[in-house]
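Missing here is one protein chain; the remaining ones are kept as they sit in the complex.
Labels run A, B and C following the written order; every chain starts at residue 1.
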Amino acid sequence: MAAEPNNWGRFGPDDQRGTLNLLTPEVVLRALAAATTGRVLSLAMPIRGATSSAAPHSVPHLRGRPLPQHFMSVDGADYAAGARAIGAGLRVADDALIVTPHGTTTHMDALCHMWAGDELYNGHPAARVRSYGAARCGIERAGGVVARGVLFDVPRHLGLDHLPAGFRIGPELLEEIAPEVRPGDVAVIRTGWPLVWERSREEYWSGQPGLSAGAGRWLAGRDVAMVAADNAAVGGLNAGQLADEDAEDDLHLILLWRHGIHLAEMLWLEELAAAGRSEFVFVAAPLRIEGGTGSPINPLAIL
Amino acid sequence: MAAEPNNWGRFGPDDQRGTLNLLTPEVVLRALAAATTGRVLSLAMPIRGATSSAAPHSVPHLRGRPLPQHFMSVDGADYAAGARAIGAGLRVADDALIVTPHGTTTHMDALCHMWAGDELYNGHPAARVRSYGAARCGIERAGGVVARGVLFDVPRHLGLDHLPAGFRIGPELLEEIAPEVRPGDVAVIRTGWPLVWERSREEYWSGQPGLSAGAGRWLAGRDVAMVAADNAAVGGLNAGQLADEDAEDDLHLILLWRHGIHLAEMLWLEELAAAGRSEFVFVAAPLRIEGGTGSPINPLAIL
Amino acid sequence: MAAEPNNWGRFGPDDQRGTLNLLTPEVVLRALAAATTGRVLSLAMPIRGATSSAAPHSVPHLRGRPLPQHFMSVDGADYAAGARAIGAGLRVADDALIVTPHGTTTHMDALCHMWAGDELYNGHPAARVRSYGAARCGIERAGGVVARGVLFDVPRHLGLDHLPAGFRIGPELLEEIAPEVRPGDVAVIRTGWPLVWERSREEYWSGQPGLSAGAGRWLAGRDVAMVAADNAAVGGLNAGQLADEDAEDDLHLILLWRHGIHLAEMLWLEELAAAGRSEFVFVAAPLRIEGGTGSPINPLAIL
Partner (left out) sequence: MAAEPNNWGRFGPDDQRGTLNLLTPEVVLRALAAATTGRVLSLAMPIRGATSSAAPHSVPHLRGRPLPQHFMSVDGADYAAGARAIGAGLRVADDALIVTPHGTTTHMDALCHMWAGDELYNGHPAARVRSYGAARCGIERAGGVVARGVLFDVPRHLGLDHLPAGFRIGPELLEEIAPEVRPGDVAVIRTGWPLVWERSREEYWSGQPGLSAGAGRWLAGRDVAMVAADNAAVGGLNAGQLADEDAEDDLHLILLWRHGIHLAEMLWLEELAAAGRSEFVFVAAPLRIEGGTGSPINPLAIL
């Protein structure tokens, strides 16, 4: 179940409670049973923000997005250079992070991230999403996710290292791979596309494989709680880094907007795929950024 | 167990593997058994970064620290004002977060966060912690935490709403409250101090209750995997917002530096305390910020 | 005159050309004659952004505003700690600045900074000021300012170190001090209020002296090109750090909005006051931040 909002500050009667509402305590408890070995894997890419180096550019990202920046405000080198210790001899390293999660790192989308017309998911007015944050459907409403994860390893199923850029995963493939997916599960979609990055950034940016509209509808019909993919947009992208589908068939609109199904993108699924486990406990704990359109996350798989 | 580092980029032979090494798969599996109802609670304070308002100041923080900043780069108001939709009618909200976790929000410390002399935990050279990040003991080495959480609700044990600022929790109190704590557990320490914030910021800043050096040694002797507290520094603070202890007795030096026990601070434990559960599954998934001194987190308790 | 916009990018027919249009080449040339000794003074406060210290808090600012942050991404300490030089032995220090100019440092306001109703200065639609910047009246339209500066040293005129918090400067005082102010001049208003900061921050925040509405109208009637003050808002502030005036009498609305007179705030005028010169060349060169609501500046007085 989604973490219950705590009673911090303005939290009280909470119209967002139902967001991840398939995740009832019973579902959570049943999900935990999917752990059989206790091995824990991180499904996140690193956040590299070493600003005066090429490091931030070495992690897969959509072209043109502002990459993470990470700064030390005091560090070990400062002490090596003569900075004085605090009080009785303590030395401290402190830092700051600047991050725009969409398109740059492993993250989870809030329900306010995308919509059509004037209303967000569930009729909330889009005009309440303003410069100072989303007063509706912000990421702080999502709560933590503890659910059964079901891996759809599409390239493995097809005998490929990764799907080609133009590949759109149809519902029949999902049906073949994991017919047992059920309400409240997190559907984890592997395309293998991040593997392309090491070979060629230009190829990575040439397009991306992803779910077809039919697959999105198939997942929505199964009442999954969340879709988490290793590509950048759950659906596919063209060479302009945009979705090809029209509004009717756009994956974000189908899943996030029409059905209130949270999305996570840019996961790193290679160790998970290698582990050969199709079911596991999936945990994601988005930062409680009030009014945020998403959050960087470090999703965990408990095998 | 700590999430195994994935093989992303330079990851390979990893000298930090042992960091949270009490968290073996067996310990993780046993920890999951602590979940009995499946209710999930967030143990995080909100991150409020609405920069042109007083909101960031409304969340407990150490005086003088740079507060989170959160900006929308495009939002619903822009569309209300006439911004054009993307392609077939998609509207999108996008944002950026600037965060300095220590002292401002719920976070986890990396092992590089504090030390004395020229060496970090386990002899790593402190001079490798530089402006472009910590090449040793950064937060990306910690991995995710899935463990049994044991709540030390000290004020409740003493019949208080919260501990007074000058209170230092001794080992005998911990022994009284939860003698059953064992290797690999996360010790969750409640002081109730965040409750003071609503009453008076000046009182919040007048000092903070925390663990005594003896209590730190008691926990280290029990081989806990992590100590997570609702105060700002695990140990207590004086009116100058500094620790009173000398280097021998400093809590960060005892736990983080000498024993490699990760710390989490500024948790929000009120719902957990109200739930009346002393054991549960504790999950924390720090962002994989390469070279980071810590990470904002949204810790989860699965009851 | 305002610097002519260069032909960079979209610049072309420019509806803002007239913004500082009293500053014709003739006026600029005449202004330069105000320099008699060639001594140059900076009228800016320092920007202190050393994030892990109290330094940012040591510079006058409005309470609650996000203070500047300044980070080194590589520095001398890194080399002292063993970082490798570039190529043939070069060592480099590089950095980043995060700055919100209003209320935190010496800055100049763009014409889009404040308005009433739905229109900016000169009828530009306020709805064009969006999350991605002001498409109308941004600071990049202002151009550089080279003008005659006329100092209104009000406390000196009254035999005071600084004006009291509740003092509102009336038009008759301006008339007494510098009746010779003329079209195209920059009126430099000294209240002395920054001197209070060193004595007591609480006193600094208790209110601020400033121009009365009548004084604003007097200056507008004289067709000054700009008003530059050492207080935070040109007009006075109450203990809530807000203007007391209604919309009719608000100084920003009178000067910036109704008359298109640029404002600069939070100047440091003490050396200028000590120099005893009432006329000089005033230069301000706001950064060409496209769509910016203002810019930090380092105004110069050439005596």
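To be clear about the criterion, a contact is a pair of C-beta atoms (placed from the backbone, for glycine too) under 8 Å apart; a residue touches a chain by one contact, two chains touch by 3 or more.
Everything numeric here is computed off the predicted structure, so don't read it as measured data.
Summary of contacts with the chain left out: across B:L23, B:V59, B:A77 or B:A213, the touching residue is B:A77.
Listed residues A:A44, A:M72 or A:L237: the one in touch with the omitted chain is A:M72. Only one residue in the set C:G64, C:G133 or C:G214 touches the chain that does not appear here, and it is C:G133.
Within the complete assembly, residues 50-52, 69, 71-78, 80-83, 92, 94, 96, 131 of subunit B touch the chain that is not shown. Contact between subunit C and the absent chain runs through residues 1-9, 23-30, 32, 35-53, 55, 58-59, 66, 68, 70-73, 75-77, 79-80, 85-102, 106, 112-118, 120, 125-134, 140, 143-144, 146, 242-243, 245-247, 250, 252-253, 268, 270-271, 281, 283-294, 296-300, 302. Hidden from this view is one chain, which touches subunit A at 51, 54, 56-57, 64, 66-67, 69, 72-75, 77-78, 81-83, 98, 100, 127-128, 130-132.
Just so it is clear, only the chains that are shown with their structure count from here on.
When subunit B is laid over subunit C using CA atoms, the rotation angle comes to 180 degrees (nearest 5).
Comparing the contact residues of subunit A and subunit B by number shows a mostly shared set, over half of all numbers used being common to the two copies.
We define each chain's centre as the mean of its Cα atoms; on that basis subunit B and subunit C are separated by 41 Å. In subunit B, the positions touching at least two other chains are 51, 66, 72-73, 75, 77, 98, 100, 127-128, 130-132.
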